[in-house]
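The complex is shown incomplete by one protein chain, all other protein chains being positioned as in the whole.
On to chain A.
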């Protein structure tokens, strides 16, 4: 009977359960996705050239476990607050405490098990989908990656079921100990946060100091080595927490004294933030960390993604050289967009390849501005006399010969060239294009055709496309991890913040209802909701961006320009974050803002 009643209770607040379950499922899915990479040693080893990568993953795992613990603690208190009134009622009607305890325990565990299983299934699906997208869109080659990876499943189940077992025991103890009357009348207690200015000042100073230590640790990763990672994690987490708690209270107190506070519902919004600051501080810290991790991972991914084509551009003046282009190849070249092509004639006498000098006068072969690794691929064209001097030592030029044996290159005047008595005149066509990545499939086919006709034992052909492929293989693993984890953390961040915000909606319904009764315009109430949620989104966002800007220092030893793509990734990230803010606000408005009139 009691089980029936309890199930009926769940039915009644199904919406709340939906929020709870969705949050937990996403959290489990993300954890699985991360565990999939972190527990897969083969994958980590084969895809990173960095010896400490697997240790970094272990620290990441610890961080994610901590975040999960906080998250589940939130979820559990939400669950408990939803159910304690019902259970109090059952007890009042004469249900035995032990029986109630049993029910609570089973309910908690059941929710845990369901969300873990669904979460893992979702995680496998997301791993599959995301990796497919990354492989197809970015042309990555990654070894030893499996969307379905048993050790990750086991790890996720162990952690989640373990945590829910603990929560169940906690709930049981709490319900059995709390007097029935108290269970029936649990009003949300209001925490007054009155703090002394000195404490606040200390918090700010300590927070900034800790953040600074964390940032410096990341920048000095070459000297600190592996120690930099845990050091940064601890100091940045603590620093963010202290800073949030002090700055929010301080800023709200300051704002309250200005004229701003007295207008419209500003005072109400400020009070809302002030009164939730204690529970918000924790969630904001977590969100800013997740924000930084997600944005950082995506920035790094994008950085590596850009690095390969960039290196390709800076190592050769053209993308590919095609000898004796046939019809099939010609069709393929025509399919390429945004290309520059140049064709030169070649005549082969013995071991020497002759070029018609006049052709280079008419259409000079561009050369790289400099051969330094860090140049941006800018080109120059030289006058013919100078070109002839330099060209014979230039790999881009000497590489134009048909690839069947060692050959020398020579220039000949037009008449000499025409007088050379050879059976056939060969051609070489160079193509240069800006976007290698987007057209890599055509380039791949062209290269295959060339290699069939002009086999090279070392496979070392010339042109930027070769370089691109080489570096792409090298960076694929890192890139994949960056994007994969970035999106995983983004999903976690979304569910984390959304969950926290929506779980406060119940209490806000009453407040907004009251505001409506005393005649607050709907537009003003909407503004208040948006303002409050915007604060919750903006604060961790800003700190997250700062974290990333400093955090990218860690990748200086690995990348040319760790900051090259930061602007773009921040922009894209902010757009996603903004969309997500819009959705949360819409849902929240729907939940808390009452109709003007009961039937209206």
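Note that contacts are C-beta pairs under 8 Å (C-beta built on N, C-alpha and C of every residue); 3 or more make two chains touch, one makes a residue touch a chain; residues count from 1.
Here is the rule we use: contacts and distances are computed from a predicted model.
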### Message
Please identify the absent chain by the protein name in its UniProt record; candidates are "ABC transporter ATP-binding protein", "Crp/Fnr family transcriptional regulator", "Biotin-dependent carboxyltransferase family protein" or "Sensor".
### Response
"ABC transporter ATP-binding protein"
### Summary
Among listed residues A:265, A:325, A:391 or A:565, the absent chain is touched only by A:265
### Message
Using the touch definition from the top, which of A:179, A:383 or A:519 touches the missing chain?
### Response
A:519
### Query
Quick one: which of A:511, A:526 or A:556 touches the chain that's been left out?
A:511
### Message
With the missing chain put back, one of A:274, A:401 or A:497 would touch it. Which one?
### Response
A:274
### Task
Determine and list the chain A residues touching the chain excluded from the picture.
189-190, 192, 259, 262-268, 271-272, 274-275, 511, 514-524, 596-600
